[in-house]
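Please read through the structure below; I'll follow up with questions.
The chains shown are only part of the set, and none of them has been moved.
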Amino acid sequence: MIEVGIVGASGYTGGELLKFLNNHPQVEIIAATSRQFEGVPIHKVHPHLRDMNIQFENIQPGDLDADLVFTATPHGASMKIVPEILETGARVVDLSGDYRFDDYDVYEKWYGFKHTHPLKAVYGLPEINREKIRGADLVANPGCFPTGGILASLPIVSEGLVDTLIIDSKSGVSGAGVKPTEKTHYPNCSDNVSPYAVTSHRHMPEIQEKLGNFGDVRVSFTPHLVPVTRGILTTVHSFLKEDVSSDYIKEVYDNFYKDEPFVRVLDVSEVPGLSSVRGSNYCHIGCFDIDENGRLVVASSIDNLVKGASGQAVHNMNLMFGFPETEAIDQMGMHP
Amino acid sequence: MIEVGIVGASGYTGGELLKFLNNHPQVEIIAATSRQFEGVPIHKVHPHLRDMNIQFENIQPGDLDADLVFTATPHGASMKIVPEILETGARVVDLSGDYRFDDYDVYEKWYGFKHTHPLKAVYGLPEINREKIRGADLVANPGCFPTGGILASLPIVSEGLVDTLIIDSKSGVSGAGVKPTEKTHYPNCSDNVSPYAVTSHRHMPEIQEKLGNFGDVRVSFTPHLVPVTRGILTTVHSFLKEDVSSDYIKEVYDNFYKDEPFVRVLDVSEVPGLSSVRGSNYCHIGCFDIDENGRLVVASSIDNLVKGASGQAVHNMNLMFGFPETEAIDQMGMHP
């Protein structure tokens, strides 16, 4: 049994963390912090958690006495609290972008400000860093697009089958967070599809850095907002350097992911669906079709709030504390 | 004043044709045919056309006595009736894929059957064939994806700035037609994004053939179904052969389309929206962003049933009969 705190528990990822941790037999939630909602029962913000008897508290991160703290705080905010949490002896899974980069220069270039507390962290994508995560004190939980994009690309990059990737992602609106904006105003995003941060999204360098460790590859990335609540469908286009078949490609993926508890490799021409993974920690990967120009199409689906955020964070916790990997996050998707 | 017939008037494109033609001061609709709905008032099928006092009739295409016939019939069906309509002396705008290809071998390869009546037709994309359309007896109305994809790519292909295009399109469900299927079942396509015909869609060779007339280019194409009723958002990814700026690219588009009544070139980094063109015959083109790898992103939006089908068909009619180009199809989009 470990004691766990959640800093910034009023957002969508906070709500998901609370739900998963509530079902975890070896976890006791000792605090869910929120400055804005201090003293408010969590179900006023997370209406589906009516049966959890917890209130938001306004505790200074450094005053938490926990074995593990999840920091579900914005970019730029995490770096200000993670060091003091580590000093209390707690381990940390940070859900912001602050500790995802090995190269802090890249961070500063793309996030546009100075990193005040660069620390050594482990990038928490279990499929590439399982062993390092087990021993880590600070795990940087991956971005949602990188999770879907890296998993869809990793086997072909590792095998050296491609050197250029065009990643065209379609994200549900919950990815934009809990705060209403022009972009998330129903009449603006319903019945619409919007490319955004077309060549400047911060998840691009994250994908580039991580895949770069596995092969020489040039990543181009464009996200789109689609009228979907949860889920990211990522389409990876790449030109094969060798004349191989779809069956061969599928085999490469099968081998690469054969022991992974949360990655499922579909059949050739089988299309991953968002409902297949909705509410679940799974990533489905499929298509593997190749056109006359030698372009390979691989598509992946994840739930951006689960495998793309809180589910993966709990997966990291399970690894860090030696719990069964799938504990509390083994539910299947929701279709329809 | 011309007399116009619509063969296959019970589908979505038939409904749009009826609506546009009803507003056209120089057109009299003499027949709207449907075998299935013979004798039924059109508003039982097209509930928004309650004020048009027309019934579906089951007339043999060769018995129509019209100046112009729109054939809104499926692939493979049009080729069986277009020749007999032409023999009556009527001119034809065909909305199927049957007459879109110059090279009938390509047609037969991708459509999977023998073309029984190959005829010389003009490809009805006014932006490339305006003059030929004026004199044509048979105009092949372009596919919806090719309309959005070609218009988004034409200027850079013409200028020789690129040699490879990856076209990633997102289409509303009305593009799948009026007939309910697994794919169009609400619980299957709501809250979902589905790539389909990932490397095998018939609109790919259509885009390839038409763009190929303007430059040496290799087209890769993947469509996606998105939970939107009307509209196609097309994202064109390409690697620039020269080091030019976004402003330069925008200028190329501005010049190319400066006299076009239905194409609007947006600002650099401005994103085309589906509501901007919903219900209208416009095509909006924007983005023009370039990333560090020299990848250019251009995005276009159209209403698949208007600029992607019936509006463009009326545009072709206006050209063929010397009417003002924008007559009856000059309405603006619908936002929100």
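Should a chain be cited, it is by its letter among A and B, assigned in written order, with residues numbered from 1 in that chain.
One rule holds in what follows: contacts are C-beta pairs under 8 Å (C-beta built on N, C-alpha and C of every residue); 3 or more make two chains touch, one makes a residue touch a chain.
Bear in mind the structure is a predicted one, so any value in this text is a computation, not a measurement.
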Identical protein chains across the whole complex (2 displayed)
4
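Please note the rule applied: only the chains that are shown with their structure count from here on.
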Just the number, please: Cα centre separation of subunit A and subunit B in whole Å.
39
What residues on subunit A touch subunit B, complex-wise?
164, 166, 168, 170, 172, 187-188, 190-196, 198-200, 204, 218-220, 222, 224, 226-231, 233, 235, 237, 269, 271, 273-275, 278, 287, 289-293, 295, 297, 299, 336
